[in-house]
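For this depiction, one protein chain was excluded, whereas all remaining protein chains were kept in their positions.
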Amino acid sequence: MIIKMQISSLKVRKKGIVILLTLIFSSFLFSCTEKKDGTILKIGIAEEPRTLNIWLASDANSRKVLSLMYQNLYVRDPVSLQLIPWLAESMPLFEPETVSYIVKLRPAKWSDGSDLTSDDVLFTINLIKKFKIPRLYSKWKFVKKVEALDSQTIRFYLQKPVAIFVTKSLSVPIVSRSEWADVAKKSLTHEKPLTALLNHKIKFPLGCGPFVLKQRREGAYLYFEKNRFFFGENKKIAGHILGPFVEKIIFKIYSSADVAILALKKGSLDYHWSDIPPGHINGLKESKHIQVFVSKKSALYFMGFNVRHSPFSDAALRKAVSILIDKEFIISRILQGYASDMTSIVPKGNKFWHNPQLPAYGHGLTKQQRIKKAYAILTENGYTWKSPPINEQGETTMPSLIRLPNGEPMQDFTILTPPADYDPHRAASGTIIQEWLKDLGLPAHSRPMSFGALLSQVKQRREFDTFILGYGKLSLDPDYLRSFFHSKNNKKRGWNMSGYHNPDFDVAADASVAAVNIGERQKLIRRMQEMVMTDVPYIPLYNPMRIEAINMNNVSGWIKMVGGIGNLWSICMVKPKQI
Amino acid sequence: MNLRRLIIRRSTEIFFIFFVILTILFLLFRLAPGDPVSRMVDPSMTTEEAEHLINQLGLDRPLWSQYLFYVKNFFTGTLGNSFHYGEPVAQIIGQRLPNTILLFTTSIIISCIIGIYFGKIAAWNKGKKLDVWMTIGALVLHTLFLPWAALIIIWIFGYKLGWFPLNGMLTPEIWINPETGIFARFLDVLHHMFLPLFTLCIIHFGSYLLIMRSGMLETLQEDYILTAKAKGLSAIEIRNRHAAPNASLPVVTSVGLSLAFSVNGGALTEIVFSWPGLGRELIFAVSNNDYPLALGSFLFISIVVLVANLIIDILYAYLDPRIKY
Amino acid sequence: MKTGRDDTILEINDVSKYYQTGRSLFRKTEKKMTALDKVSLKINKGEIFGLVGKSGSGKSTIGRLVLNLEKPDSGSIIFAETEINSLRGKSLKQFRQKMQMICQDPYQSLNPYFSVFDTIAEPLVIHNIGDKKEQLSRVQELLEDFGLSPATDFLDRYPHQLSGGQRQRVAIARAMVLKPEFIVADEPTSMLDATVSIQIYSILAHLKKYAGITFLFITHNIAAARLLCDRIAVLNEGIVVETGDCESIVDNPASEYTKALIQAQPSFSYESA
Partner (left out) sequence: MAPENSQNAYQMEGLSRNWALFIRNPIGKTGVILLIIFGLMAVGSFLPPQIDTMYHPMTGVDPLIANSSPPSWKHWLGTDYMGRDLFSQLLTGARIAFIVGITSAFISIVFGTIIGMLAGYGGKILDSVLMRLADMIMVMPTLLVVLLLSSLLGQLNIWAIVLLIALFRWPGVARVIRSQTLSLKERPFIDLAKIAGASHFRIIFRHIAPNVLPMALLFMTFRVTSAIIIEAVLAFLGFGDPSTVSWGMMLQWVWKTGHMFQAPYWLIPPGVCISLITLSFYMIGRAMEEILDPRLRKEGKVD
């Protein structure tokens, strides 16, 4: 009986297979009908945007998508990188006597057609302060009071003059009261108000940017249409007459860069909004319809020391290490040349703040010279070897383990790096640095750790020797110097991961916050960089470049700026090609 | 009678096993270094904000209370909220799971059918060239390095030949058009499914072929086959009606046993093909320290495997009257 | 061939044993099968006591109980004035030195991965008797005794390199290596052909005579019992049907069961003595 049952089901299966195959092959034909539609801009992203709730969004892809909708008061000019008014009509007016700023809004509408007023701005600021929204709260903590002078004008009262108010505080995205008021009210009744607010699901954000989300299929795509009420349309801002000129945008998810590149070549993508590994460049350049953009980033990749305890509490050792590290090798080999050298914590491209007169440790030296120089510094400071790295003939040899000035042998130490899946470059740099340090008898071990574990090790438990980390998107305002090296941030979960402590630096850093005069602030910031590079709690390693590619068949007019062509300007400016 | 006892016994076992897994995983996640807040690398996130967020996420409470809370959440069916999505984990799983099941079950069924079919032929031609080549071919396919093979398949069929879409589950251009009919949408998904399905089938079908082959060889030795031969039935009839159905039973059990193992391959395939399934979500969640989501997906996958094993056991007991539990 | 009624070496008192069938976690329904029902026997020192019955009559179970491989559900077994079921640790190990077994199937009773030497010397190794050299000479001696000569030829052989009779000789040698007082021989010849069986019987008889070993000889072959045993007990479905002097029972069976058992016997082995 069983046997018969199976036989009959086998027969049914056979028929099923035939039907299935016909279906599949008929779908080939179907796919060929994929027509070229210039009015749809197809953008690839590497991962699903986690959320459309702007307050929760901490992943890069959510922010990319949200940047099409939620807008800031001020943005950076693509060329000069200066702040320019965006939702605001003009630059803020500072009144020193009341320590207040006045901001006037442009006439703008939300994508549902209602007006954007100063009330919305007020609401946004109050929401940030009330819920203590991470990353934003600290930027508004020092703002005493916000008031609406009229429907288009807002006045911000500060407790004291703060330099970052314009550059950082005023660049928060503005949300509408109509979208969030009820949510906020309901969240406040919860035991954990912030969690309730963050966990509120937004399906279709109400923004005022160039595009409106029309459809989303989770895991597959996001579909945007042009915002009819976009305030910037046909206006000339920063020398560009804004669009948007494409009617629709589709965001597709391409988990692997290889496949995204095939899609670019094939034409199912116009642009992949994510880094492309350098290895692809040659292949991309072969295709005529592909254009490759290499842009600078405002980023910092560095090696940090734990200066709280031995051995790296000794600045001489840190200097020796920075001499041993061959940054050119890392840049030319590991990053394939797609990175720029760093001599300071502030990237070179950030010309206004960058201090160009800093020591470039070991720059341009050969391996032998590096070892000799580092050896000289360490012997001067009392380090000893049983068999030193430089023998009597002045040649480098394999040294025995090093002894600290107090005569004790140096303990093995680790170089913590993120794992290769997260960032292969940093992991590879860690390994190669370990080998260089061994040339001097320093017992280094490179150890990649999962990113979360690495950060908790470095920031919370603070039990480590050295680490390699990076910031891929450093703000153009160098206020981060204060976060990284001010001794008051040397605490659990604080950003002073090295435990750097320099009273002079603290004084300068505190002064830099209050320095509203930009020239004075520049001087302080440059002085701070000098102090850091003398004490080297961090060794800046490299500032990678962003490699992106577009398919030129459908659209043109991408705007290149620091951080690549994936920016608001490009979204507003790309035009379909007339074929 | 026996069957019911089997189900009750296995279900209680499953419940206990599951609870142990839950507890171990929970502890693992909470005791491991790193939390979602510390990985937010943004210098403008101050200590105060981080601590506030940790408090709001309930991560500063004692471990036992978090555990009880989690168990409660589990039984109320929400599984807690994902840190990054902000949505209940159950909801996210609910969205991803159908995609995984679609890909997974289809691939297992297809590879089973193909494996049984070719295994039958191979065993029938034992010792001949056909058999040797089939066996070697099956072994080669079985040991292919999946992510590598998948990328090469994409390159050939998706790019060079251009027959199939490169990845994803559907063509947005077609789906955003409200006029697209249901049939066209169905075809579109089918078209997208082909390559991941093909990859999974290639990897799995080899092992089914081998199991079927040996099962078949064994069955062919048995008395009733001889009886059938003595009765003068044709070779094909003996092969297809008598030997094959019984020989395919081990294939069914092996599906159950290898299920956990095939989940691995499923997750890899989902990643390479950007298929919005649960395995891909789990791997992302793990690398983003999104504990509730990772924990939830993991538990869910183990439930699915446990229950599938139970179903297969029952099916097996039902199909083969000789099996007594 | 009766030796004097010496003192009792083994006493089985009211021993019962049940087996449960089809046990599972959820089915504890009492489906007991009675293997032994209140069996009492006495075995005297230096005799060969035969236990005769059809297969399934419970005779092997008695053997296992006597060897302390299983515990009775009720009743007691007393060997050399000690109750064997309560033995633990050291005293159990001592008991193990005194009682050995010869199995039915020489193909199964030898570990295929043990050489002849390993097999025979194992009890010595376990009880830590003698050094390697002494063990070797003891094993060689035994091998020669049991007709496996030259002994050096056999030491390194493995069971699959031996014939059935040779294996059984090895098994007996192993049983003898500790110089036990009591041996349970569970159908030692049922898997061997007749001529080999006779040789084994003569070895057993020889052992009884010269080493003064007491045997519990389990068999379904009443002729073999007649040939070898001093006294026998006839077992049917776990109950002792009759017990007594071997010759008198065989010549004069009291129960129908015993008669049937005798009639079922081919006669040739009867004469072959």
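In order of appearance the chains are A, B and C, and numbering begins at 1 in each one.
Keep this in mind: contacts are C-beta pairs under 8 Å (C-beta built on N, C-alpha and C of every residue); 3 or more make two chains touch, one makes a residue touch a chain.
Predicted model, so just to flag it, every value in this text is computed and none were measured.
Participant: List the neighbours, among the chains on screen, of the chain that has been left out.
Facilitator: A, B, C
Participant: For the chain left out of this view, which of B:L217, B:L233 or B:I314 touches it?
Facilitator: Residue touching the chain left out of view: B:L217.
Participant: Which one, A:E435, A:E463 or A:D504, makes contact with the chain that was left out?
Facilitator: A:E435
Participant: May I ask which residue of C:Q104, C:T189, C:T214 or C:N236 touches the chain that does not appear here?
Facilitator: C:Q104
Participant: Which residue numbers on chain B touch the omitted chain?
Facilitator: Counting over the whole complex, chain B touches the hidden chain at residues 13, 16-17, 20-21, 28-29, 32-34, 132, 135-136, 139-140, 142-149, 151-152, 155, 210-211, 214, 217-218, 250, 253-254, 256-257, 259-261, 263-264, 267-268, 279, 282-283, 286-287, 294, 298, 301-302, 305-306, 309, 325.
Participant: Spell out, residue by residue, where the missing chain touches chain A.
Facilitator: Listed in rising order, the touching residues are 256-258, 261-262, 276-283, 332-334, 336-337, 417, 419-422, 424, 427-428, 430-432, 435, 446-450, 453-454, 457.
Participant: If you put the missing chain back, which residues of chain C would it touch?
Facilitator: 64, 67, 69, 92-93, 96-97, 99-101, 103-105, 108-115, 117-118, 122-123, 126-127, 156, 158, 171, 174, 178
Just so we're on the same page, only the chains that are shown with their structure count from here on.
Participant: Quick one: in the complex, what on chain B touches chain A?
Facilitator: Listed in rising order, the residues of chain B that touch chain A are 32-53, 55-58, 81-82, 84-87, 95-96, 99, 113, 151, 154-155, 158-159, 162-173, 175-176, 184, 187-188, 190-191, 194, 240-242, 245-246, 248, 271-272, 274, 276-277, 280, 284, 287-289, 319.
Participant: Over in the complex, which chain A residues touch chain B? Could you list them?
Facilitator: The touching residues are 2-3, 6-7, 13, 17, 23-24, 26-28, 30-31, 34, 37, 40, 42, 47-48, 50-51, 53, 56, 58-59, 132-135, 137-139, 168, 192-195, 198-201, 214-215, 217-221, 223, 248, 250, 252-256, 258-259, 262-263, 265-266, 268, 421-422, 450-457, 459-461, 469, 471, 474-475, 479-480, 483-484, 489, 491-495.
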